[in-house]
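Pasting a structure below so you can have a look.
Of the protein chains in this complex, all but one are displayed in their positions.
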Amino acid sequence: MNIDYSRELPVIQGRLSLAEIENLIASPLDEKPGKKFFIALSISLSLLFIGVLSVGYLFYKGTGVWGLNQPVGWAFDITNFVFWVGIGHAGTLISAILFLLRQKWRTAIARFAEAMTIFAVMCAGIFPVIHTGRPWLAGYLLPYPNQHHLWVNFTSPLVWDVFAVSTYFTVSLVFWYIGLIPDFAVLRDRTVSKIKKIIYSIFSLGWRNSHRNWQHYEKSYMLLAGFATPLVLSVHTIVSFDFAVSIIPGWHTTIFPPYFVAGAIFSGFAMVVTVMIFVRKIFDLEKIITLNHLEKMNKVILATGMMVGYAYAMEFFIAWYSGNPFEQFVFINRALGPYAWAYWIMVSCNVISPQIFWFKKLRRSIPIMLIVVILVNVGMWFERFVITVTSLHRDFLPSSWGYFVPTIFDIGTLLGSFGLFFTLVILFTKTLPVVSISEVKAVAEGAQPSHHGGEH
Amino acid sequence: MQSNNSYTKKDLPLDLRNLGFTLLVGGIILGVIAFFLDETRAIFNYLLSFVFIVSIVVGCLFLVALEYVAGADWSTPIRRVSEFISSFIPLLVILVIPLLFSMHDLFHWTHEEAVEGDKILQGKSPYLNIEFFIIRTVLFFVIWNLFYFIIIRNSRKQDKTGDQSLTKKNIIYSAIFIPLFTITITFFSIDWMMSLEPHWFSTIFGVYFFAGSVVGALAAVTLATVLLKEKGYLHPKMVDDHYYSLGALLFAFINFWGYIAFSQYLLIWYANLPEETFWFLARWEGGWIFMSIFLIIIHFVVPYSLLLSQPAKMDPKRLKFVSIWILFAHLIDLYWLIMPQMHSEKSGYFYTILEFAFPIAAIGGLILVFFFNSKKQNLVPVGDPKLDRGLNFRL
Partner (left out) sequence: MNRSDKKYGVAALFNSPDDIIKAAKKVTEEGYTKYDVHTPYPVHGMDKAMRLKPSKLGFITLTFGLAGAAVALLFMFWAMSIYYPMIIGGKPFFALPAFIPVTFEVTVLLATLSTVIGMITFFFKYPDQKHPLHDTDYMKKVSVDKFGICIEVDDPLFNEEKVKELFKGLPFESIQTIFHPAEEKHTVLEPKFLGFLAAVAIVVSFGTYVALNKILYTVPFDWMMEQPRVDAQSKSEFFTDGFGMRTSVEGTIARGFIPYEFKGMNEPTVPLSNPLKPTKEVFELGKKKYLSFCSPCHGNYGDGDSRLGENFPKPPSLHSAKAREWQDGNLYHIIVNGQNVMPSYETQLTRDERWAIVHHIRALQKAKNASEQEIQLVKKESLENAK
């Protein structure tokens, strides 16, 4: 296939008119959900129910119901937390960084990815709260004036986490909502139902498509993107600090911050592609979320996959180079010890499987990309598992060496988090436009004035 | 109107050649004096300017490759600037030779008596030994030169033919080059800078040097672009939006550098393990403490504040000033990495002045290379299919 490099690829296929774009995106909201919707929802709700049961029993009995032991005092809870926070990085990355990089193709997937960010951060937020086993005391994490005259320990990475994740959640939500305001106005002006109209009116805040507003709106979007970009980096950096400020071999290594961020983008993009493949099919959005979009996402997955591979290699090399016997032991133990199976799942899923994307044909084939992105999701979950558990299960004292085996409550909680995530995603598809209407209109062909007229 | 809106090739003024020549010769003379006065210091300074040059010229090749891989079009009209700077790469092979002959002065691990009594250094000797070190260095130069010749040749050929398949080929070569670039630049930094203190280790070191190189390369490209555009050597259709993109990238990588530097410091400071902290302690003692604080200010705080606002990112005057500033800061960054490892009896202001000898020569060399390249080649890739798109780029 020969590409003409002198012309930009159209963002939308098939020269749709503005009204057609709007109809395509907004019409699913007008129809009553079909059978498939309820089947999907019942599956995800069942998963959620398993999670609720597991967590309910956890609250009743305490963290003893999990497979935690001495020395592995931190396993599925932190693994799931980091996994979900990582998933939550794609949305803001797509909406903020790609916005700053002027990547027009982001418009088609930004809204959905942002929603996934918010849901993933919600899933992530559950784990630090429940991992204490006494979640009603979670308020102690926040600095508030109290009768003990004690403030939280601001030098603790766990408190940084509280600040980072809550800030990230708030900013993502605000960013998402700001993007939704013009769309609420569109829906308000479209709908015939009275109740819907009231709801859309309230959320649109009285938006009038005024250019005097658009001007500030664009500025604010840019400022928010400018803040969200370092924020995305900071969140997973701080998550990596949870491990890396300690002195445990396998956790304390300086490459952790960029390594975690690359991993987060990697897993987040994989999750977005996974969901996108289904969404574009089910909602007939193939002309708006095109194969080109997916291909670009796959390229990012390939790039970040190699970054993650670079970090694995650097860790290994420097562990040997450091001459520190504990470091050396931890890494040899990772690859050859009792958790070698997890390590090799991680390497083959994260480093080897995305290499398929070097080939254009495979990069553009839906079944193959679905397999790869699911493997990447699995691999990235195992990455966090490997980091947490293999570093802990071999203590400095050989007498306290142990092995972690998850119980059904560990697994139930993990399934429950997937249930929560997909329930929210499924409900989202029927309540809000899954693609930003105004943004896609703005990048349609002929939507902008031609600037070959000495404009500038 | 038409003639105003298209590119016509103009030769750069001879003054530029004379300036480059003066700087080069002056720098070399000063360098020779420095060498006779204080050999150790001179060889370390030579290493400093060598690493400085490598970071900029290889960084520029990375920028070229990045444009191809990312499919960016805004940077196409100024791609030649990066290409010209990266055409220094073949000369690096000559520059490295004096360093290979003075490895004993530079690297503690080449001292056999030191390795003998040191278990850690013995453990590292499969990696840190002279033969393997030279093999690696040669390998880095082979990879850089190979991709330099392939990518740049295709780009230049396109000026005449306008063949689109050359772009496609370059995209593939660039995609292969970028992973190789990150690996080579990482091990280059470990070999030539981290192993100056062979007991110290940090997994982020390669990323730190990568961030510094991209900042340095971007600053060099920005400086050259602004100067050339002001004098009318570039395409007249280039507008503020192109400056803005350069400024924004510079701003982004300044932040990235700050982020990486902070991560490395925080983790080592927090864990407080003696096998890691001693490297920072060496940079926190005596006069070095001022250097360390100075580095944070000049490499992060000042450029960050200068580039923060949107109009600042597209103001050519501001960009010119900031990019010179950043190039200086990048040099100081490398100085801060390398020089605390130098132990010389002699000190004084006189020697400090001489420390500028090699960087001056290096800058002179860069100017000359740029000048001679521009004689034969277009300053704008006229045959590139993305050129029109790039010129019409608007925010």
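Which chain is which? They are A and B, in the order written, and residues in each are numbered from 1.
In the analysis below, contacts are C-beta pairs under 8 Å (C-beta built on N, C-alpha and C of every residue); 3 or more make two chains touch, one makes a residue touch a chain.
Keep in mind that what you see is a predicted model, and the values were worked out from it rather than measured.
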Touching the absent chain when the full complex is considered, from A:Q70, A:S193, A:N209 or A:T431: A:N209
Options A:S54, A:S95, A:S353 or A:S438, residue touching the unrepresented chain: A:S438
Touch list for subunit B against the chain that is not drawn: 262, 265-266, 269-270, 272, 309-310, 394
Interface residues of subunit A (partner: the chain not displayed): 17-19, 22, 59-62, 134, 136, 143, 149-151, 153-157, 159-160, 163-164, 167, 170-171, 174-175, 178, 182, 185-186, 189-190, 201-202, 205-220, 223-224, 227-228, 230-231, 234, 237-238, 241, 438-439, 441-442, 446-451, 455
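Keep in mind that, in the parts below, only the chains that are shown with their structure count from here on.
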Length of the line joining the C-alpha centres of subunit A and subunit B, rounded to whole Å: 34
Touching residues on subunit A, where the partner in the complex is subunit B: 2-8, 100, 102, 222, 230, 233, 237, 241, 244-247, 252-258, 306, 310-311, 314-315, 318, 321-324, 358, 451-452, 456
Residues of subunit B that touch subunit A when the two form their complex: 73-74, 119-120, 123-124, 127, 164-165, 167-168, 175, 179, 182-183, 186, 190, 199, 201-207, 239, 241, 248, 252, 255, 259-260, 263-264, 266-268, 270-273, 275, 310, 384-386, 388-389, 392, 394-395
